[in-house]
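Every protein chain except one is present and positioned as in the full complex.
In this document, chain identifiers A and B correspond to the written order of the chains, with residue numbering beginning at 1 in each.
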Amino acid sequence: MKTDTLLTVRDLSLQVAGTGREVVQSIAFDIAPGEIFGIVGESGSGKTLATRALIALLPPAIRVKGGSVRYKGRDVLAMKDRELRDLRGAEIGVVFQEPMTSLNPSMTIGRQLEEGLILHTKASPEERRARILDMLKRVGIRDPEGALTAYPHEFSGGMRQRIMLASVMLLKPALLIADEPTTALDAVIQRDVMELMVELTRAEGTAVLLISHDLPMVARYTSRIVVMEKGAIVEAGRTENLLEAPQHPYTKKLLSSLPFRGEARAIDMSKAPMVSARNVVVDYAGRRSLFRRGKAKRALQGVSVDIHEGEVVALVGGSGSGKTTLGRTIAGLVKQSGGEIRFQGRSREADWTDYRLNCQMVFQDPYSSLDPRMTILALVEEALRLVPGLDVSAKRKRALETLEEVGLGADYAERYPHELSGGQRQRVAIARAIARRPRFLIADEPVSALDVTVRAQVLDLFSDLQKRYGFSCLFISHDLGVVEQVADRVVVMQDGRIIEEGDRDTIFDSPKEAYTRRLLSAIPALDQNEKGGVTLKWRLEN
Amino acid sequence: MAAERKVGPNRGETMLRFILSRLVMALPTIALVSVTVFALIRFIPGDPAALMLGDMAQPEQIAEMRTELGLDKSMPQQFLIWAGNVLQGDFGRSIVNDEAVLPLVVSRFLVSAEIVVVAVLLASLVAVPAGVIAAWRQNSLTDLALVGTATVLLSIPTFWLGLLLLLFFGLKLGWLPVLGYVSIRDDLAGGMLYLVLPIMTLVIHEAGVLIRMARASTLEVLRLDYITHARAKGLSEGAVLWRHAFKNAFGPTWTMIGLILGNLLGGIAVIETVFTIPGLGRLMVDSIFARDYPVIQGCLLFVSLSYVLVNLVVDLLYPLFDPRVVAE
């Protein structure tokens, strides 16, 4: 065995107790001290379970079937409870995906950070306090003193993830396991947290095991990567080699699923726009209580946007930018307190029935957007209920045709949503939206809940349908990669205002606003080569 | 990073606002409870004056009573007069023996309350740790045994359980008195003998409810990431369970304890009947038999208001287990 490895995993297999189904199949990798090492895989690839096994923290239903995990030469799987507890935290730290639930809500930040120090060091109370304050400062908490007595709910998600990082790095572990550490965060904050993590671990000489579904993000920070599919490692190698010359079909598939810029299309902008929002203002009533007259929050501060016939306009921005509110206002789900929305040249209010027939929406969460008590066919048929001029049999025929079009054959018709995968459900949601042949579609983060490869398929489907029926579309997304693939024009929002808009190539190649540049710095530009590989180029913020 | 902290630094003010808002929120409930109690007695078919005077009353007596009760006034006026009297501590007088209602209700209430409070306290002490352990060892034999026992216990009606205990400890073994009641205020040791069985009955039943509740809420918490994170820090299972799981899981159970306390105060009549204890429940049932409406009204009002009060106290103490409620 090489002496310079920190962690060695050999033939590690995990199985479900009872059924014996193998969820991780003889995986092997090494991590060197100070190295940043990546595991990439989609949901169900077993990547999270595999890393839980490294610190012997598997869910009760999962058992180790065989193999070994050696940390600095010691067999982790053979350790006693006592030894394991000395290892966890002190030697190997873990940061989880969900900053909202990773901190104990009923314990102050100070006490949670102190807990590890009390357990693993002999520092005096004064020393502990000094080290905690220093670490909180280093992760960018502006008022460390105040944070000590504060509770987690007083901080935003990004801040909580910084505190988590502080809590783990405080003990100067030799290895940090980061399981999807930024997936729940906004793109811009994601990058800040990742940069902070790299900076801190480099300073302490800590090795990082970075686990994510996001191949470009992992590639950006790691020197070596393994790709997992269905519990097995299908490919391993140096990051740039793996990206540029992938060997395994699954790696190739993952790479080809990354969003690429599509052909620029010519949109006829001379005609009057299909949908036109003029100076839309939306106020959310503040939470009122007996002693506080809630301040109304202005979510949209007079926003205007036009969508032309056959055009796909992408609305991008961070959370709280107002992009979703604008989409829902145009859909008629939120009442605007000012401004006007016009459809085909006249006010939307002039003919609601017509607007409803021609404007449809696809929602973000395919688990929540389909009535769980209706069959797939009934769901799509319901969309045709109010369409005039179709009799019952014509409606059924149209519904079945539409399902066929989104790739769900007749044998899916009588199934219920919970029997389908996330991607299939989103196909149903799309079928429901296009069954009416709407002139205009609002898609609110339609692919952000989906796995990388599924996302690519659904995006292809969307583009096909858009070409076939030529509907106009307002495409709301926080993921600029997806936007680059589908949009004709991009509108950037921040704090309820539009700060920049233009055709896609202009926005992506020469953004003017600093905020747009920050958004773009979070995603890579891809160069595809003939071997099925890619080269990532990261845009600079300035 | 404009707003790093979502809540202002002034935690004292937030807490004060929380307490005041909970107090004020209880007011409409108290008002509506009073209206309901008032209306309930007014819904009883027949003339309240005639009902109050009984079968032997003369027409002129009834007319006099009507004026005395203010029945010739409008309903809202009547309510205000009644409510005004209640606020001054005047709950009226018993039809049966002309006793003042409030002192009667209060003295009987104290008898019931000592049984209920002790029982709930003991049940919580036994059941909450048991529930937490069952959750910690989910699906193990310990868990199955605890949940099974709890389900059986809560399915046994208290009045039957009381009867069985009385039969066994009182009649068969002869260890404890079967009939009668001595207040612990008069004779501490002797009085306590009379309380053992009723308290035991309630503890057994309510422990069943609380074990399941504590188990369910602990399970909810054990799924969460911060428990795994606490383990990943290297904490021992004891520390994980006590410092991280228990405190967060106790909230719902705490609310449940408050509800049980109030429910027992309202439903203790059966226990008091089995063990012949002169408590509030028995007073209410006897008054229903005797059609003693002022006493019924007094009992209803007193118990429901103490229930509102208990839940208010439970609410106000809730932030001890979950600081998030203050901010909402």
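The working rule: a contact is a pair of C-beta atoms (placed from the backbone, for glycine too) under 8 Å apart; a residue touches a chain by one contact, two chains touch by 3 or more.
What we mean here is this: contacts and distances are computed from a predicted model.
*Asks:* Quick one: the chain not pictured, UniProt calls it what, "cytochrome-c oxidase", "Peptide ABC transporter permease", "Formate dehydrogenase subunit gamma" or "ABC-type Fe3+/spermidine/putrescine transport system ATPase subunit"?
*Replies:* Not shown, but named in UniProt as "Peptide ABC transporter permease".
*Asks:* Sort through A:28, A:357, A:400 or A:499 and give me the one touching the missing partner chain.
*Replies:* A:357
*Asks:* Which one touches the absent chain: B:19, B:196, B:239 or B:285?
*Replies:* Within the whole complex, the residue contacting the unshown chain is B:285.
*Asks:* For the chain that's not shown, point to the residue among B:58, B:74, B:88 or B:155 touching it.
*Replies:* B:155
*Asks:* Touching the absent chain in the whole complex: find that residue among A:368, A:510 or A:528.
*Replies:* A:368
*Asks:* On chain A, what residues meet the omitted chain?
*Replies:* Considering the whole complex, chain A reaches the absent chain at 328, 331-333, 352-353, 356-357, 359-361, 363-365, 367-373, 382-383, 385-386, 417-419, 429, 432.
*Asks:* Using the document's contact rule, name the residues of chain B that touch the chain not shown here.
*Replies:* 28-29, 32-33, 35-37, 40-41, 43-45, 139, 144, 151-152, 154-157, 159-161, 163-164, 167, 171, 259, 262-267, 269-270, 273, 284-285, 288-289, 291, 293, 296, 300, 303-304, 307-308, 311
The rule we apply is simple: only the chains that are shown with their structure count from here on.
*Asks:* State the interface residues of chain A toward chain B in the complex, per the touch definition above.
*Replies:* 55, 57, 60, 84-90, 93-94, 96-98, 101-107, 115-116, 119-120, 140-143, 146-147, 150-151, 153-156, 158-159, 164, 167, 289-292
*Asks:* Spell out the part of chain B that touches chain A in their complex, as residue ranges.
*Replies:* 1, 3-7, 9, 17, 20-21, 24-25, 138-139, 224-226, 228-236, 243-244, 247-248, 321-324, 327
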